[in-house]
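I have a structure I would like to understand better, so I am pasting it below and will then ask my questions one at a time.
With one protein chain held back, the other chains of the complex are shown just where they sit.
Chain lettering (A and B) follows the sequence in which the chains are written, and residue indices restart at 1 in each chain.
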Amino acid sequence: MASVKFENITINYGKKNIIKNLSMDIRENEIMGLVGPSGCGKTTLIRALCGFIKPVTGNIYLNDHLVYSQEKRINIPPEKRGIGVVFQDYAVWPHLSVWENVVYPMKKHKVPKDEIQKRATYALEQVRMTGYERHMPSQLSGGQQQRVAIARALVSSDELIILDEPITNLDAKLREKMIIEIQMIQKKIGTTIIYITHDQETALKLCNRISIMEPDGTLVQIGTGEEITKTPKNRFVFTFIGVTNFIPIIEKNGSWYFNVDDEIEFSHNMPAGYLKGKKNVMGIRPTDIMFDESSKIKGKIAHSVFLGDQYDYFVQLGSKELRIQRNSFDIASGREYNEGDIVGLSFLHPYYFEDTKEASL
Amino acid sequence: MSLFRAASHQNSDLSKLDGKKISLDNTLTILSFVILIIVVVIPMTMIVYNTFFFKGKLDTRLFNEIIANPENISAMRNTIIVAFWVTLFGTIIGVFFAWLLGRSDIPLKGMMRSMFTIPYMFPPFFGAMAWDLLLSPRGGYFNKWFMNLTGMKTAPININSLGGIIFVETSYYFPFVFMQVVSALERMDPTLEESARIAGAGQGYVIRKITLPLVRPAISAGAFLILISSLSHFGVPSILGFSQNIFTLPTKIYQLISRASGEFQGIREGAALSVLLVIVVMLALILQKIVLKSGRYDIIKGKSMRPMLIKLRKAKYPLLILSFASLFVIVVVPLVMIFLVGLLKAYGLSLTPNNFTFNNYKNVLFESKMVKDSIFNSLFLSISAGLICMFLGVMVAYVINKIKPYGKGLLEIISVLPYSIPGMVLAIGVILAWSGAFGINLYNTIWIILIAYIARYLAFSMKSASASLQQVHYSLEEAARSCGASHMQSLTDVTVPLIRPAMVSGFFLIFLPAMRELTTSVLLYGPFTRTLGVAIYSLKTDGNLVQASALASFTILLIIVCNALVRFITKDRKGV
Partner (left out) sequence: MDQIELIHVSKKFTTKTLGTVTAVNNLNLKIKEGECFSILGPSGCGKTTTLRMIAGFEDLSDGEIYLSGRPVSVKEKNLYIPPEKRGLGMVFQSFAVWPHMNLFENVAFPLRVQNINKTEIKKRVEEALHHTNLDGMGKAYPSDLSGGQQQRIALARAIITNPKVMLLDEPFSNLDPKTRESMRFEIKKLQKKFNFTIIFVTHDQSEAMAISDRMMVMDMGNIVQVDTPTNLYNKPINRFVHNFLGKSNFTRVIIENNKVYPRNDKSQPLSCELPNNGEREAVLATRPNTIELNHTNGYKTKIEKRIFLTNYIEYIVKVGDQIIQVQTPHFDEFKEGQTCYVKFPSVMWYSAEEDLKDNERDCRQII
């Protein structure tokens, strides 16, 4: 139930700047996703929160208590910060049994014996590892080791638990199961959880709020998954959280055109969200492009791919290949679209971004 | 329940925690530097100083004289010739058998593999003694038997020659390459070879173009290990070469020092000559750096699969016989020879049961005070050097791998330096440093040997601890910290238990070779501080061959027992 506050944090590794002047609040009782491409500094930030590295500037508060401050020269050592961490590689101690792993933090905090017994049993129950107390970690699968790590984190802090990409290595089905389990545990115990990942889909499914970091270590956007999905702050966020199409746009004599070798008119009025006086590019999700016979904008299906629950169509619009996704069930019950067909296209929910060279990566 | 709140109330005195008192990390770092400077840097500096300075002034006359001396030049030539051929033959034999065991379908692999590492366990000078007994031109048993048989007047094989030295050293050093290459072959991703097969290449082509080039780094690493070991090797050339006046640099240095019998000028001459040896070894090290740098690739990847074994078909049994014949010559013959001679009433008698007696054993083990002392000394030295190096090694490895302070590279170089420096040279450095130069005189005491052993073997335990520490991901320690353990507790609760197997094996890596050490102690021993190796060597050079053999047999048994013990202890660890 802890809150966390980062104030103007800057972190360097040697001469290399990792995080620059970052401020962020994490509320009590929420699952906060810290999301960004690998190498963006999210793990670094968390290591500073735990006390394993020292920021160059800034303050870190845990529950309004200063745990790190450069100016005031305060640096509470990691063991006194009371944060439970589940490391990316689980970090389950191989020389200790499951039980010994789980009781270790309570022993270090001098919890009375009967209390240790009770809480360890409870924690193992929570992660469905009862009955494995005497196993050594080498006898467990990756998924089980991870659950031991979660149990250990649960008993070392009921305030704040950090999960560092713990389920990225699991396959899709198992990942879904773990998401549900983590949510259930959080609901029951009410811990604040910080979840670090580069996998935006897991974050959207698991977290109450999400912070998105850019590769250079700056924080671009904080919000609920839905806010970020619906109103991405910039092109990076838009690209990072899902599959995208970008179509360059030009304005000519009060009309707006797709600039795809041919110039294809798509609007007589200024589109909502269009950035006036700048070079624009339209960002559109593959599910937001509709097949629409009445549309004057025509494209040709170059090829289609069946992926089970969806069809991916690659549609040639001028020189641009657009990716369009359709629910396979709707396709099966409606019209069939084949390679070579000419289709009309309409565009729901387009976003407009400035077309800059750097952004076009 | 709030662990956190309990901690954060102490806010007022928390600033103290911010690195203001000397942290554990700093203490370990400083301690590592100080100890390594005392043990390694000072002796090394003393050699260079005494070679080029005399009475506080630069004086290169001594060094020039030593270099110009034709005897020394010939010793240097011999050293290089021996090392060259030993490296060449050792590499060829090592690679051949490694491939046979790693990639072919030859039977009895497990057994052969452990047999091939046997020479690694015993000191080469035992082998030299055995072959000397068998093939010396005058009294060698085989030579005598062969001359009787054919009526030849001269011995067919003369082991007391450069060729003999090369043969014996090769048989003890080829496991360096063998073991490196076998393990590289085992770790290699089999798809690298399979993709070549799919590309249309036959077995032979794949071996030449893919397998061998890929294990080349392992081959050269092993080959350089042979080269450097052979360059600084003392035992074999001294046993086989002295009688024929064949000298190598290490034996020449020994001769100078023992002739000087403690006089400073003699020791200075030895030091000057040892600078020459160091230069030769350094050249080899530089060459090694260049060669190894050019080819380092990651060949360990992918799913674990069994490599496809190559069917030897008709060549299978001939190759099996060849392997066993080699093992017989390399392993069995010398060991049996030593045992048999150790049982003889007198050297020269024929090897028949009625000439056998256990008196030699009785004499050396129960009656000779010199031998009893030496056993005690060796045990004391090996155990103390093993224990001290074990802890020092862990500390230095921890500093290098986990703390990573400024100067960690330097620390690493200093700690592995003695590994490449000939034991002979190290001994001279220790004499120069610790017989009064700094007001402490340990000459002729057991402590001077102990210091030399620590310097010599620290690299072993350091490397073993380093390898193991690299496996201990930093998150394991950090997990302990975040669970409420202090830095010290995270070390004692997590790190140390995790590297305990490496510490134990580090101990034995030192204990075993220290038990039979000769090269360093032969220069450092005093009247009451003989070691086991020195005792055998003295008996042998005094001409008491049967007793030397008996004591060597006893040592062999001791080594076998210790090795079995090591296996037993290290096997019993699971899951760590």
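List of remarks:
By our rule, a residue touches a chain if its C-beta (ideal position, glycine included) is under 8 Å from a C-beta of that chain, and two chains touch if they have at least 3 such contacts.
Because the structure is predicted, anything quoted here is derived from the model rather than measured.
Of the options B:I42, B:I93 or B:L214, the residue whose C-beta touches the omitted chain is B:L214. Only one residue from B:S195, B:S243 or B:S350 touches the chain missing from this view: B:S195. Set against the missing chain, the residues B:Y205, B:F328 or B:F376 yield one that touches it, B:Y205.
Residues 189, 191-192, 194-203, 205, 209-210, 213-214, 216, 295, 297-299, 301-303, 308 of chain B touch the missing chain (whole complex, contact as defined above). By the touch criterion stated above, the residues of chain A touching the omitted chain are 141, 143-144, 171, 173-174, 177, 201, 204-205, 225-226, 229-230, 241-243, 285-288, 305-310, 312, 325, 327-329, 332-333, 348-349.
Note that in this section only the chains that are shown with their structure count from here on.
Here chain A touches chain B in the complex through residues 2, 47, 50-52, 62-63, 65-67, 72-85, 87-89, 91, 93-95, 104-105, 108-109, 136-139, 149, 152, 156-160, going by the rule given at the top. Put simply, chain B touches chain A in their complex at residues 1-5, 7-8, 10-11, 14-15, 17-19, 473, 475-476, 478-487, 489, 493-494, 497-498, 574-576.
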